[in-house]
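Just dropping this structure here.
Note that this complex is displayed minus one protein chain, with the remaining chains in position.
By written order: A, B and C. Residues from 1 in each chain.
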Amino acid sequence: MATVHRHEPSIYYYTFGPHEPALRLNSGDRVIVPTADAGSWDRNGDQLPPEQRHTLPDTELRYSNPQVGPYYVEEAEVGDILCVRILRVDLNRDWAFSRFNPGFGNLGVEDYPAGPTGLNAPLPQKYFHWELDHANGTATLDLPASTLGSITIPCHPFLGCIGVAPRFGEHINTLSSGNHGGNMDCVETQPGTTVYLPVFVKGAYLQFADVHAAQGDGELCGVALETTAEVEVEVEVCKGGDPIDWPRFEDDEWLMVAGNARPLMDAYRIAHVELIRWLASDYGFDQWEAFQVVSQVGRTRVGNVVDPNYTVVAKFPKRYLP
Amino acid sequence: MATVHRHEPSIYYYTFGPHEPALRLNSGDRVIVPTADAGSWDRNGDQLPPEQRHTLPDTELRYSNPQVGPYYVEEAEVGDILCVRILRVDLNRDWAFSRFNPGFGNLGVEDYPAGPTGLNAPLPQKYFHWELDHANGTATLDLPASTLGSITIPCHPFLGCIGVAPRFGEHINTLSSGNHGGNMDCVETQPGTTVYLPVFVKGAYLQFADVHAAQGDGELCGVALETTAEVEVEVEVCKGGDPIDWPRFEDDEWLMVAGNARPLMDAYRIAHVELIRWLASDYGFDQWEAFQVVSQVGRTRVGNVVDPNYTVVAKFPKRYLP
Amino acid sequence: MATVHRHEPSIYYYTFGPHEPALRLNSGDRVIVPTADAGSWDRNGDQLPPEQRHTLPDTELRYSNPQVGPYYVEEAEVGDILCVRILRVDLNRDWAFSRFNPGFGNLGVEDYPAGPTGLNAPLPQKYFHWELDHANGTATLDLPASTLGSITIPCHPFLGCIGVAPRFGEHINTLSSGNHGGNMDCVETQPGTTVYLPVFVKGAYLQFADVHAAQGDGELCGVALETTAEVEVEVEVCKGGDPIDWPRFEDDEWLMVAGNARPLMDAYRIAHVELIRWLASDYGFDQWEAFQVVSQVGRTRVGNVVDPNYTVVAKFPKRYLP
Partner (left out) sequence: MATVHRHEPSIYYYTFGPHEPALRLNSGDRVIVPTADAGSWDRNGDQLPPEQRHTLPDTELRYSNPQVGPYYVEEAEVGDILCVRILRVDLNRDWAFSRFNPGFGNLGVEDYPAGPTGLNAPLPQKYFHWELDHANGTATLDLPASTLGSITIPCHPFLGCIGVAPRFGEHINTLSSGNHGGNMDCVETQPGTTVYLPVFVKGAYLQFADVHAAQGDGELCGVALETTAEVEVEVEVCKGGDPIDWPRFEDDEWLMVAGNARPLMDAYRIAHVELIRWLASDYGFDQWEAFQVVSQVGRTRVGNVVDPNYTVVAKFPKRYLP
């Protein structure tokens, strides 16, 4: 029988990988868990203490994108699909931060993961404090240098990161992404969406966090409205179908595939090829007819153009499905 | 006083450039003109005769993206902005074609403008005939190889190409795009949108056509629902402002900039830098605050990932403007 | 009978295109011509007067990469190959300049052809004056800010630009490149090399110039040792073979293909695919065996990573040919 697990993390991870599981779940179980923000501040605004931040001995202490989990799912075998239903992303702090990190973000010379791609002086470092109004579901930022004075925008909370242990025995840092998922920064990974992830390692080792209160397409400056939430997800293992190569999402309106790669064009291509394959394998489409139809009714959304790997989401409207 | 010109083209151009003007307009004038489709078929389904297709002596006859114009605008001086209000794109044929051209389109080894980027066998050549129902504003395609049988989608007619004579004395073919506009394949260049184009050559030399009845993001297979229309536009020359570097669009909801470049990431960056500059120069934004706000509320739409240059549209919601 | 034409240009072009021919040649003829440098300074250090710089009425005066020609070659028909033997590039000025142009060059945020790809402050503008010693074949630059004091390097004069009228009726500016050739900045286009160019327009319309006294791989900062020379070339029209898609070069040691495209990877792919096709069509190679052999003995040289289109040269050692 399905269990609801309330999990209070004692350690946060900065890589996706087959770490010591935080919990062992069965297919059908739910987890309720509070997340820390992308800068390792918790819901109270306190920095996570070093002993809660997983690291190797004698190396740098990590700050960016601490993840909850990993959750080991008993039934998950290599080749299965892990379905994660995002039930709630309830913001639980009344502020979010954003910032420019010199050398990070897509409108400047990049400096990630190490060493810049140009000789220009980096962009200035700036910090932005957004106030969150949970009653109205809005976020407000003062803009002292603009005539506007301030701006108030709607919140749409979502998980910036969600993924499983990668293929090939890799441990991949939580600023990056790949076919295991990871830091995709997709507004689509929000309540109401089911995320399908390929199982590469027995147990799947689900991790997630990096809650954003709001974000524009592409996460242009590299940092969204970074905050904390209580998150509830339900996991289910799907067996017997074709293995999937890339994360897929589904909500009431759309079938979606996330391609995580560099350059941006490869992410674009990967997402659309996998979407066409999905239509062909599961929905009775001839491959070439699917290609034609996606060309005319497909939508594309750019998750981020910031991380080591960029994320493009290819979307097909479910109203056209048989 | 503004004049409405009914123009029946006697010659169609396959490059953007300062060709012999078809008409000379004054700022404020309107043009009503029928377009041929991207394959040089007219509203009656007849191929344009060779003498109506502009070409050089002793070179290849062109087929793709014949343009109407150029329209010489008397007041347009170098450094001005040409504003083109798209008033009507009235479809006037009851079918559209789409197709796969081997070596063209973004899910295969590319073969454009010459010579492939890989050794794979090219994708198959296929032709798709869409029936247009003007009463219902829909398009229908038979899908004999899919269980779906057929698909019916809404039409949203727009201009695939619109541009002026390029900088530097270039003549640029109508499959490509640049800061002069060109084959951008943006669904946003539709009735209700004003297109702002930089004037690089005295007279501006406006050209447009390549009507699409519908298209998905990115024009994935390289060919949309290609058809013909009667188009009505109004031109106005804006003087005295800062020159613009790239095409801009505006409708009731959005400020938009089109970046036309390769790779896709450069188009992405160019469009967003120019959008931030626009907010700073015309709407009282501090540049860095504009960067932050665009990062959180900006939207991005991919026009095409097919032409020699790709097109990304960066969009800012006007409801946040002062 | 072959004629040697001494040509003293009265007008210089800033686009490759089917302009009014400067001379009409027969296959087998030679041309001897002095070139101006990339900044429109002549062998005497004088700026070319405006009336010698071709431009459109009422648009910007051009400075970069003035070309000699076009030379109309009587026998050249569409589909033929124009062979250009570079016989001499004799430097005739005792200095060269280099510089950093803000927004140009590949180690900074780019700003070409219009509008930057980032928000960074541009690189500083700097001018470098190289003294040329023709007796020793060297160039010397003072380096006042470095402990080195100065540097002396060997000269290896070559044509930065060489090309014909482009396909599709385009006029392409002389900072760019394509399958017509153009601003490839290949050190290989030097005395001793034969350049094979596709004929896209009857008469071919050969143009060249942009002499460099020396240059590193990739022309990193965007400007080489820009100077002037007396150039001698011999043209010959080759008929009856397969048309070529991209410029090819040949010297005593190498078969070479230049791919001109963006992104860099596409230039890389294009050059190598065309090289493999050349080995298959002319030298008895099976395509897949050619692919294997090129993978193991091929060399690659990057012409430039600066222009709107980048240039990669794929090279095959002739000693392995049958």
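Convention: contacts are C-beta pairs under 8 Å (C-beta built on N, C-alpha and C of every residue); 3 or more make two chains touch, one makes a residue touch a chain.
Quick caveat: nothing in here was measured; it's all calculated off a predicted structure.
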Which displayed chains make contact with the chain that has been left out? A, B, C
Given C:11, C:141 or C:238, the residue that touches the chain left out of view is C:141
Return the single residue from A:42, A:274 or A:307 that touches the missing chain. A:274
Which is it among A:35, A:179, A:193 or A:228 that touches the chain not included here? A:179
For chain B, which residues touch the unseen chain? 107-109, 118-123, 263
Identify the residues of chain C touching the omitted chain, counting contacts across the whole complex. 98, 100, 106-107, 124, 126, 128, 141, 143, 145-148, 151, 153, 214-225, 263-265, 268-269, 272-273, 276, 283-286, 288-302, 305, 310, 320-322
Omitted-chain footprint on chain A covers residues 14-15, 17-18, 54-60, 62, 77-78, 110, 113-119, 167-173, 175, 178-179, 200-202, 245-246, 259, 261-263, 266, 269-270, 273-274, 276, 287, 291
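Just so we're on the same page, only the chains that are shown with their structure count from here on.
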Report back the single chain whose CA centre is most distant from the CA centre of chain C. A
Nearest to the mean of all protein Cα atoms is the Cα centre of chain B
Dominant interface by contact count, named by its two chains: A-B
Averaged-CA centre spacing for the pair chain C and chain B, given as whole angstrom: 32
Do you know which chain B residues sit against two or more other chains? 263, 269, 273, 276, 291
